[in-house]
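All protein chains but one are shown in place.
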Amino acid sequence: MNVRVLLFASYAEAVGSDSLQLELPSTARVGDVLTEVRRRISRDVPPSPMMARNAEYAELDELIHEGDEVAIIPPVAGG
Amino acid sequence: MNVRVLLFASYAEAVGSDSLQLELPSTARVGDVLTEVRRRISRDVPPSPMMARNAEYAELDELIHEGDEVAIIPPVAGG
Amino acid sequence: MRASLVELPIDSAALLREVGVHESGAVTLFVGTVRNSNDGRPVTGIEYTAYAAMASSELKKIVGEASQQFGTDHVVVEHRLGYLALGEASVAIAVSHARRAPAMDASRFVIEEIKKRVPIWKREHYADGTREWVDPTRKYTSMSAGEVR
Partner (left out) sequence: MRASLVELPIDSAALLREVGVHESGAVTLFVGTVRNSNDGRPVTGIEYTAYAAMASSELKKIVGEASQQFGTDHVVVEHRLGYLALGEASVAIAVSHARRAPAMDASRFVIEEIKKRVPIWKREHYADGTREWVDPTRKYTSMSAGEVR
């Protein structure tokens, strides 16, 4: 299935893009997005950032569905 | 000696005035002002309010000097 | 640092500007306002009176203590006197600090100290036409108007 991956701030800079399309097996979980981005795209994305699925924080073992938007969240610095 | 006594809020209302002149012995202390006001003027002034001498909080055993301004301070309610 | 008793309405935005310096990362404002009820009784306004010389000096001491204790010179307080209508500000405290925690702590320190020791008194005016001096040392302030507590 096709999953849209969002990157922000320093991660977007490291990868050179703020969004990617990843082709993943239909059994993929949130953690697989991270693994694939690090394997295929850039090791500059650290191994255990916060992750989000469809604009909500998500655990690494959450299942992904076709059309989901998965985000890799750098350490937040709002306020 | 002559001491000016200030009263405020509910105490001024109870006494019917916001200032008094009291004639006190030269050895008088802050606590004596309270005793005299309650004895001579009004029992509506309670027996142990906060007191001030020359616009500073004062202990009851502080000596008073000629010309001092002694205030009987109702429970404060600022803010 | 500034601490003032004022007769005219408090301009909170002006206080914010007064402390809002470029070194700061955090600005806090606390405003005490006239509430429309107290102990369940409808309030129409509050009259504030003070032992002005002493209130002014206590306010200045509190601001000095806050400045020293929390590490910022940017502490400004105004307390209003006179008759205030519903919603009007009786007190405003503005603080700025490089860090947010001490900015918030300083603000809280100042209002708590004001409540404890600044010789200011308030008389609430009620919807039924009565009025009463507020005594925070009594739990219930539902005595009849004018009664001495």
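Per-chain residue numbering starts at 1, and chain names A, B and C are given in the order in which the chains are listed.
Simple rule for what comes next: a contact is a pair of C-beta atoms (placed from the backbone, for glycine too) under 8 Å apart; a residue touches a chain by one contact, two chains touch by 3 or more.
All figures in this text were calculated on a predicted structure; none of them were measured in a lab.
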Chains in view touching the one left out: A, C
Hidden partner interface residues of chain C, rising order: 12-13, 16, 20-37, 86-87, 96, 98, 100, 103-104, 107-108, 111
Residue numbers in chain A that touch the chain omitted from display: 6, 8-11, 13-14, 44, 52, 55-57, 71, 73-79
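Convention: only the chains that are shown with their structure count from here on.
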Geometric centre distance via CA averages, chain C-chain B, whole Å: 25
Whole-Å gap separating chain A and chain C, where each centre is the average of the chain's CA atoms: 50
Residues of chain A engaged with two or more neighbouring chains: none
